[in-house]
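For this depiction, one protein chain was excluded, whereas all remaining protein chains were kept in their positions.
Labels for the chains are A, B and C, by order of writing; each one numbers its residues from 1.
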Amino acid sequence: MIYFNSDYLEGAHPAVLERLVRTNMEQTVGYGCDPYCEAARAKIRAACAAPEADVHFLVGGTQTNTTVIASVLRPYQGVLTAVSGHINCHEAGAIESTGHKVIALPSTDGKITARQVADYVEWHRNDESVEHIVYPGMVYISFPTEGGTLYTKAELTSLYDTCLAYSLPLFIDGARLGYGLTADGCDLTLPELAQLCDVFYIGGTKVGALFGEAVVITNPALKQNFRPLQKQRGGMMAKGRLLGLQFDALFTDDLYFRIARHADEMAYRIREIFVSAGYPLLFDSPTNQQYPILPDRELAILGENFGYEYWTRVDAEHSGVRFCASWATTPEQVDALAQAVRDLRK
Amino acid sequence: MIYFNSDYLEGAHPAVLERLVRTNMEQTVGYGCDPYCEAARAKIRAACAAPEADVHFLVGGTQTNTTVIASVLRPYQGVLTAVSGHINCHEAGAIESTGHKVIALPSTDGKITARQVADYVEWHRNDESVEHIVYPGMVYISFPTEGGTLYTKAELTSLYDTCLAYSLPLFIDGARLGYGLTADGCDLTLPELAQLCDVFYIGGTKVGALFGEAVVITNPALKQNFRPLQKQRGGMMAKGRLLGLQFDALFTDDLYFRIARHADEMAYRIREIFVSAGYPLLFDSPTNQQYPILPDRELAILGENFGYEYWTRVDAEHSGVRFCASWATTPEQVDALAQAVRDLRK
Amino acid sequence: MIYFNSDYLEGAHPAVLERLVRTNMEQTVGYGCDPYCEAARAKIRAACAAPEADVHFLVGGTQTNTTVIASVLRPYQGVLTAVSGHINCHEAGAIESTGHKVIALPSTDGKITARQVADYVEWHRNDESVEHIVYPGMVYISFPTEGGTLYTKAELTSLYDTCLAYSLPLFIDGARLGYGLTADGCDLTLPELAQLCDVFYIGGTKVGALFGEAVVITNPALKQNFRPLQKQRGGMMAKGRLLGLQFDALFTDDLYFRIARHADEMAYRIREIFVSAGYPLLFDSPTNQQYPILPDRELAILGENFGYEYWTRVDAEHSGVRFCASWATTPEQVDALAQAVRDLRK
Partner (left out) sequence: MIYFNSDYLEGAHPAVLERLVRTNMEQTVGYGCDPYCEAARAKIRAACAAPEADVHFLVGGTQTNTTVIASVLRPYQGVLTAVSGHINCHEAGAIESTGHKVIALPSTDGKITARQVADYVEWHRNDESVEHIVYPGMVYISFPTEGGTLYTKAELTSLYDTCLAYSLPLFIDGARLGYGLTADGCDLTLPELAQLCDVFYIGGTKVGALFGEAVVITNPALKQNFRPLQKQRGGMMAKGRLLGLQFDALFTDDLYFRIARHADEMAYRIREIFVSAGYPLLFDSPTNQQYPILPDRELAILGENFGYEYWTRVDAEHSGVRFCASWATTPEQVDALAQAVRDLRK
């Protein structure tokens, strides 16, 4: 079996793992105050061209989203997101467990627009019952989105301008940030993205690390007392250096971006395999997640040798599924898939 | 000015107020353990034909919904509701503040169906990521709904059967219960409604009391330790007898139902005023809330002498608004409205 | 039976009730935006000599404490209180239910000192593990305390100076504020108290109202968006005018203070009854709550005709109990108690 189900099937990129092994018996202080975390912070600040940013390391995405959002919102506020946003769908109610409503805006491609945000805020503030309705307190987006799509620089600029106009902090979930920034057609750089939001995170778990997400807070108003909240939410690792070491490795010699680009290229080959064979796509994704639509009958055959993620039913006989490439995907794995799809159509 | 904005514009029905005045200087124990609360409980149990039910008195609707829902759900569960449900729209995030997601199902008339509930539960339990998605833990409906509509006995029976099949407690928000049960075409009695759910409340604030809602818990599994939670949620009144006295008065000589019926009849006159003048309705409501659609220009004229609640924009020149009748509405008030609408159309 | 168990045994002062009766059939807007609430706010601001203060009306004490504290604290912060504070002991975990730790400081008389607050903050901020320990975020005291005792002007000034020095908002629970301000030996006026804290509330439930507490926010930084939180916490009354009317009556012609002083004077007679008969006191209370220590045997006899609140066991044969006077206590009731105590000692 070859699995394309997700981008967290393997362990860590060898260069990352090697750092953990090499430093294993060193003694360092805990909770993210060690020299490796400091070094990683410096490299991330440099990569973001954000010398004043605060950088915090957490273990996983749900934990990170929850901690960031709970740190920003006041109790009467909720967070605006696309209806397909990870926090709305696949975090088991983590945001609500901190007391806040997830306010879902309609979306077909996983993105929301500046207009949607403006309309919502205007509707809310002009409603006679404004005090009876959850206040919008921040905006959450993903880059890339759940469907693998990307905001353009123009779209993100427009969204952030709207957020600024309404004093709504903008938070970008970058669980797959690398795969987005290195995608064909992406017109945003990391420093640009860092300037077009108030806080974001750089995903490690899905892009080469064993685990780990790096929160980057660029808005000074959001910096205060993140660490006690991180501790309270169970997101402060005792051996914090494990996170620092990994991000230090990932942000050395552009490793993070090189392995992300590799994954995107593997994904383009996967996409081409399906498109050239005549299969439609659920989303037009330029990143490492691809969503072909296949007949259930062919999916069953393919499933004997290949893993994929079931996404959604399209009609009585067709389903949309997800094939992920990652930093670990090999050309040989993709070749095998290509052959299997060719065999399907014989 | 004559106001039809809501059903809580005046104080209490005179018979209710008289009870408060007459007993004012008596000394009783607090927190709902006094003889008046006991008497009211007995009368409510009798009216519901539910001799084993637990009855608790709270001050207002948001408090009641929050306390009941928080008492039923486990932390990983959410509550299913129509997208227009009061808990989803107009309680300032009270449910989420207790840690639970409000899971909104689409609805145009304020009601949800047994099929929708079954589909949601089946979709959830068959999803590969079931543990990443909020579990449905109970179902919340309103009777009448926000649009004034009613479940038929067949609809409620079907919904409750589905809830039982999936072990989902059903909670009925009866903020306007009286106006529903006495409506033309309602084929449910209070004892029947009490048998077709696990817990519900009988609204007093909008139906003759100064304030107060009576929670009726018929499912023994939900009875335990409601009172400490009521205290924790700020819903246990020190002078609890104020609630007991009011419900005792309301459930003496059918007062609750008599005044509710009066309101419905006033509402039917209001409805007829608009329908006969050719105005369409936003919802087909048989209860005390009526929702005519008028040109904004005419609304402005009407608004000089009459209060109504703005509901929703229909198109560039028309809006849907709400006119409420209540136990306090007089025929003279309705006559004045009739004349004003006639004048509009001259 | 004559009951001295608490100060919320009866309904409302007749002048308060009369206001409710007289205005019963008037139509007003809801949620505290009516003219009666505005009038009451104006009178309270005047009585506090705090023309810029925000004034909000809630129904009960637990609700009020919870809403105020949740509105002030950030998620990583807790509230400092005396170990005997109402929020620590008798609110069923309401504060914790909003996510915040109640940090209890030792106290024998119900009061805490400036030194205790300073020591706690200094200890916290100098601890190596500061980020692992709940941050002190505000200070809660009661005036009078649970034991009926009062802060002097010097004590409160010192405490508030310390709070200011450490940027900790000071919140005063005034459930029995009237009984404190009119007590013999109290050297604080309402305007002075209003200047020596950031937010406090004026208790109505225990001082002449049917129910109701008036929150006074003097610190501008704490004013923002209290109302949506009030709604969320179930503390925004639909017929908000009921609260405005009552406080308007209480703050007309000094009614609030006149009835409070009456209660204190009744309490001094109760105190004298026990002291002159040789019974010791649990607390040296100058307010409406008195705490004599009696042999259990005598308490049983007294309990046949008089209600009191059991407070604490003192030794194998003696208990401390509470006798409350209130605005409703009559000289005749106290005379009867005096005779009964004399009979005990025959």
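The criterion applied here is as follows: contacts are C-beta pairs under 8 Å (C-beta built on N, C-alpha and C of every residue); 3 or more make two chains touch, one makes a residue touch a chain.
Nothing here was measured: the structure is a model prediction, and the numbers come from that model.
Trainee: Which of A:Ser6, A:Thr113, A:Ser129 or A:Gln224 touches the chain that is not shown?
Mentor: Hidden-chain contact among the options goes to A:Ser6.
Trainee: Taking the entire complex into account, which one of B:Ser6, B:Gln27, B:Ser71 or B:Gln116 touches the absent chain?
Mentor: B:Ser71
Trainee: Please identify, in ascending order, the residues of subunit B that touch the omitted chain?
Mentor: Residues in contact with the chain left out: 31, 70-71, 74-76, 98-99, 130-132, 134-135, 225, 227-232, 236.
Trainee: In the whole complex, what residues of subunit C lie against the chain that is missing from view?
Mentor: Residue positions of subunit C that touch the missing chain: 75-76, 78, 89-93, 96-102, 128-129, 131-134, 309-310.
Trainee: By the contact definition given up top, give the residues of subunit A that touch the hidden chain.
Mentor: Against the missing chain, subunit A presents residues 1-3, 5-6, 8-12, 14, 17, 20-21, 23-30, 59-63, 66-67, 91-94, 97-98, 205-206, 210-211, 228-229, 231-239, 242, 307, 328.
In this text, only the chains that are shown with their structure count from here on.
Trainee: Given the contact rule stated at the top, which pair of chains has the most C-beta pairs in contact?
Mentor: Among the chain pairs, B-C has the highest number of C-beta contacts.
Trainee: Find the geometric centre of each of subunit A and subunit C from their Cα atoms only, then give the gap between the two centres in Å, rounded to an integer.
Mentor: Computed from C-alpha means, the inter-chain centre distance equals 50 Å.
Trainee: How many Å are there between the centre of subunit A and the centre of subunit B, using C-alpha atoms for each centre?
Mentor: Taking the average C-alpha coordinate of subunit A and of subunit B, the gap between them is 42 Å.
Trainee: Name the residues of subunit C that each touch 2 or more other chains.
Mentor: Answer for subunit C, listing residues that touch two or more other chains: 98, 228-229, 231-232, 236.
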